[in-house]
Every structure is written in structure tokens, then in C-alpha cells.
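Shown here: the complex without one of its protein chains, the others still in place.
Labels run A, B and C following the written order; every chain starts at residue 1.
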Amino acid sequence: MAKKKRPVIERDDVVVKFVGDSGDGMQLTGNMFSDVAALIGNDLATFPDFPAEIRAPQNTIAGVSGFQVHMGNSKIFTTGDLVDVLVAMNPASLRANLKWAKKGATILTDTDAFDEKAIEKAGYKQDPLQDNTLIDYNLVKAPITTLTKESLKDLGVDNKIAERSKNMFALGILYFIFNRDLKPSFHYYEQKFKKKPELIQINKIVLQSGYNYAETVEAIESVIQIAPAKMEKGRYRNITGNVATAWGLLAAAEKSGRPLFLGSYPITPATEILMELAKYKSLGAKVFQAEDEIAGVCSAIGASFTGSLACTTTSGPGLSLKSEAIGLAVITELPLVIVDVQRGGPSTGLPTKSEQSDLYQALFGRNGECPVIVVAASTAENCFYYAYEAAKLSLEHMTPVILLTDGYLGFGSTLFRIPKMADMPSIKPPLAEANDPDFKPYKRDPETLVRKWAIPGTEGLRHRVGGLEKEDIIGTVSNDPLNHQKMVDYRAAKVEKVADFIPEQPIDGAPEGQLLVVSWGGTYGAVHSAVKRLQDEGKSISHAHFHHIMPLPKNTEKVLKGFRKIIVCELNSGQFVNYLRMKFPMPNFYQFNKVQGLPFMINELTDKFNQLLEEK
Amino acid sequence: MAKKKRPVIERDDVVVKFVGDSGDGMQLTGNMFSDVAALIGNDLATFPDFPAEIRAPQNTIAGVSGFQVHMGNSKIFTTGDLVDVLVAMNPASLRANLKWAKKGATILTDTDAFDEKAIEKAGYKQDPLQDNTLIDYNLVKAPITTLTKESLKDLGVDNKIAERSKNMFALGILYFIFNRDLKPSFHYYEQKFKKKPELIQINKIVLQSGYNYAETVEAIESVIQIAPAKMEKGRYRNITGNVATAWGLLAAAEKSGRPLFLGSYPITPATEILMELAKYKSLGAKVFQAEDEIAGVCSAIGASFTGSLACTTTSGPGLSLKSEAIGLAVITELPLVIVDVQRGGPSTGLPTKSEQSDLYQALFGRNGECPVIVVAASTAENCFYYAYEAAKLSLEHMTPVILLTDGYLGFGSTLFRIPKMADMPSIKPPLAEANDPDFKPYKRDPETLVRKWAIPGTEGLRHRVGGLEKEDIIGTVSNDPLNHQKMVDYRAAKVEKVADFIPEQPIDGAPEGQLLVVSWGGTYGAVHSAVKRLQDEGKSISHAHFHHIMPLPKNTEKVLKGFRKIIVCELNSGQFVNYLRMKFPMPNFYQFNKVQGLPFMINELTDKFNQLLEEK
Amino acid sequence: MDYVNMTVERSNVQLSKADFESDQMVKWCPGCGAHAILAAVERVFPKIGYRKENFCMVSGIGCSSRFPYYVNTYGFHGIHGRAAAISTGVKIANPRLSVWMATGDGDSLAIGGNHFIHIIRRNVDINILLFNNQIYGLTKGQYSPTTPMGKITKTSPQGTIEHPFTVGELVMGAQGTFFARVPDNNINLMTEAMFEAARHDGTSIIEIMQNCIIFADKAHNDITGKEVKDETMLVVKNGEPMIFGKNRDKGIILRDTHLEVAEIGKNGVTLDDILVHDQYNQDPGIQLMLAKLAPPHFPMVFGVIRSAMYPTYDDLVEEQIKYAKETSEIRNVDDLLNSGDTWEI
Partner (left out) sequence: MDYVNMTVERSNVQLSKADFESDQMVKWCPGCGAHAILAAVERVFPKIGYRKENFCMVSGIGCSSRFPYYVNTYGFHGIHGRAAAISTGVKIANPRLSVWMATGDGDSLAIGGNHFIHIIRRNVDINILLFNNQIYGLTKGQYSPTTPMGKITKTSPQGTIEHPFTVGELVMGAQGTFFARVPDNNINLMTEAMFEAARHDGTSIIEIMQNCIIFADKAHNDITGKEVKDETMLVVKNGEPMIFGKNRDKGIILRDTHLEVAEIGKNGVTLDDILVHDQYNQDPGIQLMLAKLAPPHFPMVFGVIRSAMYPTYDDLVEEQIKYAKETSEIRNVDDLLNSGDTWEI
């Protein structure tokens, strides 16, 4: 086949998904592909789609591993509903992902992987490359394994190693399709394989061969170009929500002058925060991998008593286990940041899938009257800022804060404009001063109702705290009825008062109208995109996305009152909407819920919104 | 002083409280006193008022132990707001309890205990028996210790033992005041001290001496008579809520044919249920004192899988710890009864005090979408019936049930009309039959959505369940998005469907009117009494007391809609009212809350109700 | 075959491997040591002789804890760390079941440590297969309470600073009555230990040195690897001298207060000097020392190290119930309701 110059098609945004067997290196391929997109200035969001098993049997549906990239020439809000380009390395991955491909999507397959056994294992009756299965798509069939091996023949590389680089061959084809420069990837190989120079050569050759091969493929009728996005000037990086969360905590520790302590127990999808923080002992972070979640939170409480910015990270089942201890932090009025990277429940549920079903637990899941601050991040990138905010509120208001993120945010990545620490807001914990003659453990700042933090080792402040009800001001144990009422009220008022220190709730769109769409947490991108689409169509629709959940921003009621209907969209059965119903007795709440371990699709949202806009 | 015949005053109801040092035997005295009242046919309710410490230092306020009895000639609903007769064995107990005495109440004190040291320890500046402290009361000053010793002089009993029976001397005085027969107490001594006959004699003499002495006391100007209450015919006993709960579970086990398993860890105020059940191995109850709360609930889940009526009993902090495991029972759809005897929170809080602040936790305190049935008992006696009901619902609907009681119900006692087991409603768990060829672990009864219970050891039903999301019908592990949605919806619908099997919500009073008072759980007596009082005054007020909380009775909305205003009264900061607000978007909910570790007083309720009735 | 625990109902027919094979796809990584453990269980269950409906398999969470799905018995896949508590409930509720627990070093020694030591202390008659791969597999490679000190893992980039448990020591410190250690690469040793565990009336711990090929590959290789194992593994058998080595010329002797390796034939040491293994010894002293032995100075001991008779919790529950039923006047709930002080109105 002859090489020919292809027409270049400009696209605003494109969704690409790499899928294959667990061992096929799809995560790496996807990451390299998105790094290059980022480098040329596209905005992007990515999401890995792990199998629930570590290595499920080869060529099975259960063993499919995927990586999705959404890139564009303007701000990217989601990882994309449907896929424009699907790279499917074997029949199982094709079968599991075809439903996500747009009509007419380009599908690149490794024909070598479509042998009888693999086709059968995937559950196909016959070879989908031969029958009508893919008739609606632009199919690129390439014998990728064979070609990879061939490209390395001269080097005398053994077949196994050659086979393992077939993902780079596929990546080369994609680079051709997207008109990408190969140099950044060459540079990457040089960095990564410093100690194994033979691998640098192998990967370079394979990548280049894929690229060259693509030039000869007729099915590739055009190449796609995506212009750089207009982004705020600055230094950028790609970041996942879990890493951003970890870094936000480190930033808050530095800013507040309080050493970071993390007490955690691994749990999907929160483990990466623990693993990330374990790397930064050079920043003084003390990271304690506890024997269980209870020890994780209790060690953090001990460290908080001792003056640290104390944190614990977990997911739903772990938050359940920590609930008793969080009550202890509430009554001892100590700072504590609890990060819950939500996953599918109940119980062990769907550990590798994402949902928003821990909100009830975060708000209400403790014995007694036990209020805490609850905030939620909404993008991978702003996990950094909300982790920072959670720490700031906790330290300054001397009370536990639960930060809700979720598996999508945690594993997904977006671009992150790197802030300067000097520009981050100050954090001023209310430390008691040595030998302060007026120090009383439960004396409160009248404005914030916050008590002072007297750190062990400080002269002249020896005192005792604990889980029994405290006597107002002096902090000794008290069984007095009116004192109990007072302390219960103080603890609630202290949290409510946080509303004086957080921003008002913004509205995206007009402050009054037919329909207000309400969302919170990790659904921001999809809901925003759906609302935008209808706003562009001139519909009377606005969007309020909540980051502060307990307390709610002060103007919340005003925001809600501006609309004839309010629809609250959540990836649960209606937890935030019920919470709003508690607070605001309004008859016009509607809800849109999905509990499938999947994010919202923009279309299902716009359908619902249109329906509400049309109904009386 | 000469003996004289006293006028007999008929009273409808009287509240008596015995208070003294921890070692003074006030619990026993109170119990004996109330048993006699019960025997002559008074209705009654009792409540012990333990110190938080086992034996706080003698003569301190912290060490005061009390026992309150409310008895009357008609149905008794509370243990009484204020006290008619206070027996105070030392200065500290007087000081701690005087605020509960009605103006004009009779106060009996042991003057021997009012020495300088004890007076000072109690925090009095001077002897309250000598100054004006007790001017508003009918004070009966008796040198009880001295008289007790004297009465035993002839027997040559040593002083220590003599001193220890001074409570019986006081009881003798009370028997005189209340015109009681001494025989039942003599009989009691004979039973109790079978093995120590000398104690029978001692106690009899002291009791009689007290009685005789009272005849000579001028301050006792009259004796009180309370006519027997008109109660339904039947056999009666006195029962505490904790014992009633334990027995209700035993009854449900017998009726359902499922052996009882209890996995529990001691915690105040729930421990008595565990201790009580540990006694009935003869009924086949298997009682496992676990190493912690988590092992308690998890062992119960194991036993439930194995075919037992499995239960776990705890209080707030323990419920927190059990929350993860309760989710496991939800997703495995196994019966499990969780009893939460609520106490003061948050955290360790006020462990010996009662409140209703675990409702949120019961409803919402688990990760994921995790609905359970929630019911609440409202009197010591009906703890039996609601424990039975909880077990019945759990067994028949194959889902966990949380039964909420509280410290007041648990420790308090009321009379209990003994039912016949033959009259108790049937309990029919949905057992799978051996070798049923159609058995599928998650196949549901279309009417109830309940799956079958296939018990290990049964031929032909081997299957596996667990905490990962289940595939509809077959019950294998499934990550399928739509299946997850379906199962989440099934679990919710199954619990909602329970509403078809529970009684409608009754209204006490007219079904329409100005004010509906709503309450739930252990506040029944006080709220009922307050409403009754206003109803008797002709006010437009009704009362709906909820026992079924999740799901709510089907007619709940209708009940609420009949009134201009609704006030929800709770011993927390407003958990049930917020739950109702979630369910019913009505603007006319008011709330009355108290978080003091104390029950409602009838007066504070009527004040509030009157205010609402008067306001526009 | 010979005596097995008589509480459990026996099968009338001879069962085979096929009776215990489940229809679920086995989802462990290719090459994972867990596959061999499954094979051993499928081989030993039919031999034990119980009714197949009376086997109950319980687990927590982890790679190892997926085990119940792969065996066709009654099975319960619990939550992380709680398998021992769940098993305890199963066994107390129905002592006629043969309860097997599959668990990992994280599941039973990290989050589940408390239930683990308490089930052992109570001596509930459960057979525990502890897959010790020295790593958290399912969560992808964090160190566990058995990871050797200094090891670099995903949560210990500078090497762990935690002193690991030795499972056998912990078991005996918790008053354990049965402890065996086996490698995942020797199906005969595994099945023998499992069979003995089934026979043992009480909590039986079988520590299986399992390879996690993905996150801690070859963690046990220095001990159980083909090339070294003759010198690094001492397989004990009851009543036999503790001999090892390629030429079976090394043995364990007790000198003063501690164990030593001696070469038979050197320094006057004869076979008679070598300690003879007594797994039934009530006193755990020597067994504990054996459980602790490890290279470089000693071989690691495999096989059934301890198997002492002691009453089981579940038997005692039944005894107390039996006694209560024989002696109590309260025989049904009507009796109970009418017991003590009551009166007629």
C-alpha cells in the first residue's frame, strides 16, 4: 500500500479509549498518549477502567483493562460519554467496549489476537472482524503482534519481549492518526529505561514502525488535528484526584506549620493517597499504615491531640469503621481530616466502581448528636484545593472535616495549573500559648466558638480531654443536664458558623428561571456540560454545584428559591436531595439518580432536564 | 410520742423516690416498695438513677444512687416528673434530688447521716435540716441509723450489719405512710435469704421497727392510700425494658422455630439484655460474649447464614462499630436483629443517661445505599412486643432490623400483662426446601421481594453469598451496571414493602385539628400525658406516636395532613422531624427538643403545645 | 480413612473432587500460589468423609478470600478481617458443620488480628487456611504484618520499619492448639496438614507460604525454592526425629535453653541426640521454639508443629445447653414469662 498525504480534519474534542487484556499495558499507553496531548496544549481528562481482579484470566471480559482520554481545544469537563477512537487489543476488550463507541467511530484492532479461542472466550459466536458486527464503524484491522515482531527482527529480540511492546505499535498508529510528534515519547523512553538501554531502542523502533505502518493503511482516510486549548497562562501538569488530594494535604501542612500525620489502612480506591504521601518523608510527612481503619483514625486523633495536621483516608466501608472514633474527635474538638474516596456500595459492593452513596454516612453516621464539616471535591484537579480547604477548616475550626471524593475523581486525571504556595490562603490554627494564665481547655472564641489547641509538651497548659461530655470552659467530665445541652448546642453552632467563612454558593447561569440543576461532588463535569448544552439552546436553566455540604453556603435557600423547579442529580438514590429537603421545606425538588457504578451521560441528563422544562 | 390513728388520704397517683449513697441499697429498697404496690394492684413505672461510677466516694454527689416509683390507680405512663415523697439517706442525695421534689413533698431523712463531714462533702454550707432549706416541705427527720441499730440490740448483731439494714428501716416507715402490708416483704426475705436465716430475722425486725416508729412520728399526719388500678384481667409481673427485650427475642425464636443466637459485647445501658439471655440456655439460646462489637455482629451474621434468629445488642458507640457489618447483612439479605439501647452521645458522651440521638445513625449510618428496617419500642413492657416484632419482620423479610430502645426504657420497669405464646402472631421465615430444583439464592417472592433462606447442611442447596454486589436471581458476583441499579432498587423496595405488613399509624385524638404532636420511642409516656392533659382541657390537639420508623406506616402522610401544625418532640436535636421533612415536603413542622440526658417533663411539653396552639 | 472429628455429619457415599468443583471462573492471576491451594482443598475434602452439604467455607476480603466462590460448598464471602468472627457464629450455630476459613495475612493479621487471636483462644473448631503471601494482594501491593522488615513495597518506598509477626508464635501466644506450616508448592504437605486440621478438634491454623506472583514474587523462594529447600526446610512428622538437609544428615538438638542445628556424625552427635517431634505435647515450649526458627542459622519448620487436645468452645456451648435443658425448670417461653414474681388481676 502506498503512502499518501491525508487530509487533516480539525476537531474540537475527541475521546479515545485504549482497551485490552490486563497484561497488555493499556494504562501506560493511555497515559503516554494523553501526556503528548497535554504537551501540545490540549485540555484533557482521563479515566482508567480497571478490572476488579488483579489479573483475571487472559482474554476474558473480566480481564479487560481500559484507559479513556478526552482531549480538546477548550476546557474539558468529562472523560467523555462515547468514544471516537477505540483501540481494542483483543476480542474480549472489543466486546466489552463496543457499546461505548460512537456510530462511525474508528476502531483499531490487533487481528493477530482474534484467534478462535480468544473469540470464543470473549463470548462471540464468530469472528466479529469478519461478520457484520462492526459494519457501522470505521474499522482499522492491523496484524499488530506480527508487525511488532517483524519490526524487531533485525535486533534479534526474543518473541516474548517483542510481543510485550505491541501496545507501542498501536500507539504509533494513533500518533499518526492524531498527527502527533514522536519525540516526547522517545524522551520518555530515555528517562524511563535509563538502566535498560536496550528497551529504549526497542520501544523507539516499535513506536516508529506503528507510525510508519499507519501511513500505509487505507482505512485511515484522514488525520485528526486538535488545536491547543486557550488556557490560563502558567505551568501545568497532569494530575489524578488521589495525588491532588495528597498534595493538598501536604500544602496545608506546610502553610499551617503543623506537621502532617496520616494514619490509614489501604482500601480501593483511596489507597493511592496513602501511597503518594508515603513518598514525601522529606517534607516531614509521617505516614502510618495502621493495622486497620480504626487504628488509622485513632492514631490520627492521637497525633491531632499532639499538634499535627492529622488525616485519615479511606473509602465507604472504612468510613463505617471510623464512625465511632470520629465522634471522639468531635467531642474533644480536635482537627481531623477524613478523606472518603467513595466507591460502589453497600457493603463491599462494587469496590472498583464509583458512586456518591456515602453522603448520608458522612452527614449522619455517628452515635449521638455529632456534627462534622463535610466538603466535596468535583474534579481531579480541585481535589488539591478541597483537600487544602478541608484541612484549613479543620485546623481553624477545631473539628473533624470529611472530604468526599470518589473513584472517578481519584483515578481520573485532569490538567492542573500549578499554584504557588505563596498564593495559597493562610491557615492559622488557634494554638494556645505557653503558660497562658487564662488558658482553659474548653474556653471558646466568641466569634467562631472554637476552643484553643494546647499541645503536649507546652509549658503551663497541661490538661485532659476525652470522650465523656465536657464541662463548659474547664473541660472536665460533666454529667450536668444543662451543661450537656449547652455543649451539644455549641458543637452544632460551631459547625454552622463555618458558613461565615466559606464562599457563597455560585450559580452557573441566571439566578432565576425555570429549572435549577443541583449537583455536588464528582458529577460536576457531566452536569455542567449538560446544562451548558441547554443554555446554549436558550433554555431557562441554571446550575448550582455544591462543594460545601455541611454547612451549606449561607445563600443556599436564596439560590434555590429563584427557580420554579429544582432537580438534584446524584449517583445515589437521592441523598443530597433529601438533605436539602430537611433544610428547606420546598415542594419543588425533583431528583435524578443513577446507581450503576457509572458516571452520568450528558444525554441522559439533557433528556431529563428537557422533560422537566416541558412539563407543567 | 403517742401512737394515733391517722386520717387516710386517697390519692390517684404518687411519685416516691429513694435516694442515698451507692452502698445504701436504694435499688433494692425501691424494688421492694414497688413490688408491694404492684401486688395490691396499683399500676406503676419505676426508674433507677445510677451514678456514673461504680462506687463513687462515699457521701459525694457523684455517688448518689436513686430509685423512683410512680404508682397510681389508673394507667401510669411515666415515672413521674416531680416527687411526692423523697427518702434521702444522706446530705448528698438530698442536695442532688431536692430540685425534683414537689412543693410540700414529704421528705424523709436519716438525721444520723447529716454529720458535719457529710454535709460539707455534699456541698452544703450548713446543715440543711437546720436552716431554711427545707421550709417548703413536710420534713420527717428520723435518726434511722441509730434506731436500726437499737432495734437489733437484742439480737447482738454487729454494728456493720445493722447499719447495712437501715434502708429496711426507711422502707418500714414508707410502708406505714402508704398503709402497706408487711407480709409480702417478709415473704421476700424468706425466699431471698433461704441460706442465711439470720438475715431473715434481722430484716423482718428492722422493717417492722421502721413501721412501728413511723406510727409515733407526728410529722406524718396522714397515711396515703392508692386504690387498685382497673387493669385488664390477667397474670402480671413487673418488667424492665431490657429484660422485656431479651424475652421478646426468646419468644420470637420459639415461635419461628429458629434457634436464638446472640453475639454481643457489654455496653451500658444494653448489657442487661446480654446478661439476661445468658441465663436461658435451657431454651437453647446460644449467647456469645464476643471480643468486641464487630465480632458480636459478625458472629450473628454467621449464625444467621446458618439458620439462627441472630441478634446483637448494643448502644450508640457499638452501633457505630457495627455499621460496616450491618451492610453485609443488607447485601446478603439475611435476617439480623440489632438492638440499640440508646444513651447520651456523642462519643462516650453520657453513658448512664438516656437520649434518642442514634436515630440518624440507625437510618443512615452505613456506606452505600443501605436501607434497613427501623422500629422503636415505647415502654418497658412493649420492648417485649417490639423485640418480637423486630425479629418477625427480620425473619420474614430477610433483612436487618434495628430496634431502638433507650436507657430509660431499658432500666425502667412497668407492669407487664403476661401473654400466652399461643396468642402471639406466627412467624414464618421463608426457608428453602431441601433439593428444591428451582432454588436460586436471589430469586424473590414477587409480593415481598424476599429471597429464600437456604440453610447450610441442607441437601441440594449449596450456594455462596457475600458482600460484593450480587447478580439478580442467581446471586453470583456481578459488576454489571444495570444489575447493580436493579439490586439497589430491590433492596430499597423490599424494605418499603414492609409497610404492607405493619399496622396503620394510630392517632390518639381527633384525626384533624390544630396541632398534631408527633413522638417516637421512649418519650411516649410523657408526651401522651401532656397531650391528654390538653385534650382534657378541650384543646384541639392529637398525638401520633411512631413505633415503625423505616418504613413509616402507609397512612403517615394522611395523618400529618390532618393538622394545621405538627410538632415533633424528641430527646435529640431534631432527627425524626428532619426524617419526616425528607419524606413529606410540608411547611408546618415544628420541633421540640431536649438533649440533657433527662426525659421530657409534662409541663414543658404542655407549655410548648399551648404556645403553638395560641400562636397564629 | 482414619478418625475424623465426629461432631460433623458423615457422608454415606464416597465423594470425589468433582463434588467440590464450582462453576465459577477462577480469577486469580495465572501463576498465583492460590491455585495450588484450591487444588489441595479439592483433593482433601472428599477424603475427609463428611456430607458435602456440611462443609461451609467462610472468608474475609482479599485475593485469598475469593476462595469460597471456587469450591462448591455452602460459602460465605465476608468483609475484610471478620472471617473468624463470622466462622465462630456459623460453628456455634451449627456444630455439625465442618467450617473452613480462607484468609490472608492482611485479612487475619492486620484488620482481623483481634478475631484471629480470640478464635484461637476460645478454640472454636474451625480450620483456618492462612494464605501468607507477605503482602496485600487485592489492593495491589502494600506491606502486611508478615512482610519482612526493610522490604520495599508500595507503601514503604524506603523499606518497611515494622517488625513482622511470626504466625506460629502469635498462634501459640494466643493459646493455640493447632499450628501447621506448609508451602504452596507441595500439594502433599498441604493436603496432609489439611487432613490433620480437619481431624483436630479445635481451631486449626494452617499457614500456607503462598506466592503472590504479582506483588511479592518469590517472597518465600529463599526457603521453599527447589534449589534451596533441602537445606532451608525442615518437615516435621510426629514421632520422628527432626532431620533435614540434602543428605538428611542435619538435625535439631536442644542445647542448654535453646535449639541448635547439629550434623549427625559430627562432634559425636548421633541420630539419638536429635529431638523427636511431639506435635501432641500440651506444653507448647519446644513447639514455639520450632515455629520461630528461620534461616540463616536454622531451617524453617514445616508440617504440623502443634496439635494439642483441649476442649473446644463449641462443644462446651452444647454441654452447657444440654445441662441446662436437663436441669432447668424453664422449658419454654411460657414457663419463662410466668417464672418468678407474678400475680393475677
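Quick note on the criterion: a residue touches a chain if its C-beta (ideal position, glycine included) is under 8 Å from a C-beta of that chain, and two chains touch if they have at least 3 such contacts.
Everything numeric in this text was worked out from a predicted model, so none of it was measured.
Participant: Let's see if you follow the contact definition: name the visible chains touching the chain that is missing.
Facilitator: Visible chains that the missing one touches: A, B, C.
Participant: Touching the absent chain in the whole complex: find that residue among A:Y137, A:F193, A:Y236 or A:F439.
Facilitator: A:Y236
Participant: Check each of C:S11, C:Q24, C:N238 or C:Q320 against the chain that is not shown and name the one that touches it.
Facilitator: Result: among the candidates, C:Q320 touches the missing chain.
Participant: I'm checking contacts with the chain that's been left out. Which of C:G113, C:G141 or C:P183 qualifies?
Facilitator: C:G113
Participant: From the listed residues A:V14, A:A118, A:A325 or A:I427, report the one that touches the chain absent from this view.
Facilitator: Result: among the candidates, A:A325 touches the missing chain.
Participant: Can you say which of C:V171, C:M194 or C:L336 touches the chain missing from this structure?
Facilitator: Of the candidates C:V171, C:M194 or C:L336, C:V171 is in touch with the missing chain.
Participant: Pick out the residues on subunit A that sit against the missing chain.
Facilitator: Residues touching the hidden chain, for subunit A, are 35, 38-39, 41, 228, 231-238, 247, 250-251, 254, 259, 261, 263, 280-284, 286, 288, 290-292, 294-295, 298-308, 310, 324-325, 327-328, 332, 418-421, 456-468, 476-477.
Participant: Of the residues in subunit B, which ones touch the absent chain?
Facilitator: Residues touching the hidden chain, for subunit B, are 53-58, 60, 62, 265-268, 271, 274-275, 278-279, 281, 287, 289, 291-293, 317, 347-348.
Participant: Write the list of subunit C residues that the hidden chain touches.
Facilitator: Contacting residues on subunit C, toward the hidden partner: 110-114, 117-118, 121-123, 145, 158, 161-166, 169-175, 254, 256-258, 283, 285-286, 288-289, 310-311, 313, 316-317, 320, 323-324.
In this section, only the chains that are shown with their structure count from here on.
Participant: Centroid from C-alpha atoms only, then distance subunit A to subunit B, rounded to Å. What do you get?
Facilitator: Those two chain centres are 47 Å apart.
Participant: When you check subunit C against every other chain, which residues touch at least two of them?
Facilitator: 61, 79
Participant: Which positions in subunit B are in touch with at least two other chains?
Facilitator: 324, 327-328, 332, 466-468
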